[in-house]
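Below is the structure I would like to discuss, written out as structure tokens.
As you look at this complex, bear in mind that one protein chain is not there, while each of the others sits in place.
And now, chain A:
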Amino acid sequence: MTTATNQKAKEAYFTASQGQLIWARFKKQKAAMIAACVLLALILSGMFAPFLSPYDPTVAGRDKDYLNGAPQIPKFCDENGCSMRPFLYTVTRERSLATNFRWVEKINKDERRYMQFFVKGDDYKLFGFIPGNIHLFGMDEGYVHLFGTDSAGKDIFSRTLHAIWTSLQVGTMGVVISFVLALVIGGISGYYGGWLDSVIQMVTDAIRTVPAIPLFMAIAAFIPPEWSAETRFFFISMILGLIGWPTLARRVRTHLLTERNQEYVLAARLCGASPSHIIRRHLLPSFTSYIIVDLVISFPYMVLSETALSFIGLGLKDPVNSLGVMLQNVTKADVLLNYQWYFIPVIFFIALVMAFVFVGDGLRDAADPYSETRK
């Protein structure tokens, strides 16, 4: 019996595709699996941000009676008894001569506002084209701000979810552009070798030597101020991609340089295959897994660059919600001392970067065929 199952397991092992093997090895790593779950949750919450967030993240969804408001956590129980439906109290804020012109909050514990699910709210377009107005949760009256509000009264919870999606989009575009460039340039350089390789490597090294932030800033300074937020957004992702390729190109080249002298390449060449056919059908598949790993690893750096750029004030700007824009908001001393809930998006940012890095490490180990023999 056991030999039969053993046999089956062995057979499954030997007939498994590369993807299945990588997945099997990846599953064994606890840290990477946790990171993958976090990452998936973040990506999904970014993807369905319009549905999950109760309000529009722009000024359209602002709560003008609750500026710089603290987070509101719905409760189930209080001294007046419990309810199945989470509720909040009614809050009245007042600022007048009597309160020395400061906002003073008065919580009315007898007036409960109840949370509703699948409520109709602000209109949105899911994935940019599916129109809808149903939100996962909302209030029967008034607003709910899980993470508080900012100085314009925008809901920070809604903004954070939308920001994750924007940053992921910028990162993806940057990675895709740099990936295509790296593949073409590194591929040519590694496959042909010789003087062409030397020239390309010199240019690559020169580009890697130019410090990126000043380059970003110089290019970003050209963005005409009248460009809309969306155009700006595409331009920034393009810049990120155009500057990020050299590292990946070098890895592709190094790998090709070692692979191109293998017997199977010689065999293909003797059969009369064209260079582009050999690169596409034989060489690239030999290290797809490495490329995927590299992509995952370079992703957080793209997100970080976007944040850095937005932080200096040259990247994305306020109507667009990106993590960089959100981080920019926490740098004021005022915020540090009085409005600590502005920091909540930072936690999401850290989680996103950490998740990517750990998944990248896990994938790297999983894609390495020798990792199993070692342990």
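Note that in this section a contact is a pair of C-beta atoms (placed from the backbone, for glycine too) under 8 Å apart; a residue touches a chain by one contact, two chains touch by 3 or more; residues count from 1.
Just so we're on the same page, contacts and distances are computed from a predicted model.
Asker: Assign the chain not included in the display its UniProt protein name, restricting the answer to "Pyridoxal 5'-phosphate synthase subunit PdxS", "Dipeptide transport system permease protein DppB", "Sugar ABC transporter ATP-binding protein" or "Phenylacetate-CoA oxygenase subunit PaaI".
Answerer: Choosing among "Pyridoxal 5'-phosphate synthase subunit PdxS", "Dipeptide transport system permease protein DppB", "Sugar ABC transporter ATP-binding protein" or "Phenylacetate-CoA oxygenase subunit PaaI", the correct UniProt name is "Dipeptide transport system permease protein DppB".
Asker: With the full complex in mind, choose from A:L215, A:L242 or A:I292 the residue touching the hidden chain.
Answerer: That would be A:L215, which touches the missing chain.
Asker: Given that one chain is not shown, which residue among A:L88, A:L314 or A:I344 touches it?
Answerer: Residue touching the absent chain, from the options given: A:L314.
Asker: Please output the residues of chain A touching the missing chain, sorted low to high.
Answerer: 30-31, 202-203, 205-215, 217-218, 221-222, 297, 300-301, 304, 307-308, 311-314, 327, 330-331, 336, 346, 349-351, 353-354, 357-358, 360-361, 364-365, 368, 370-371, 373-375
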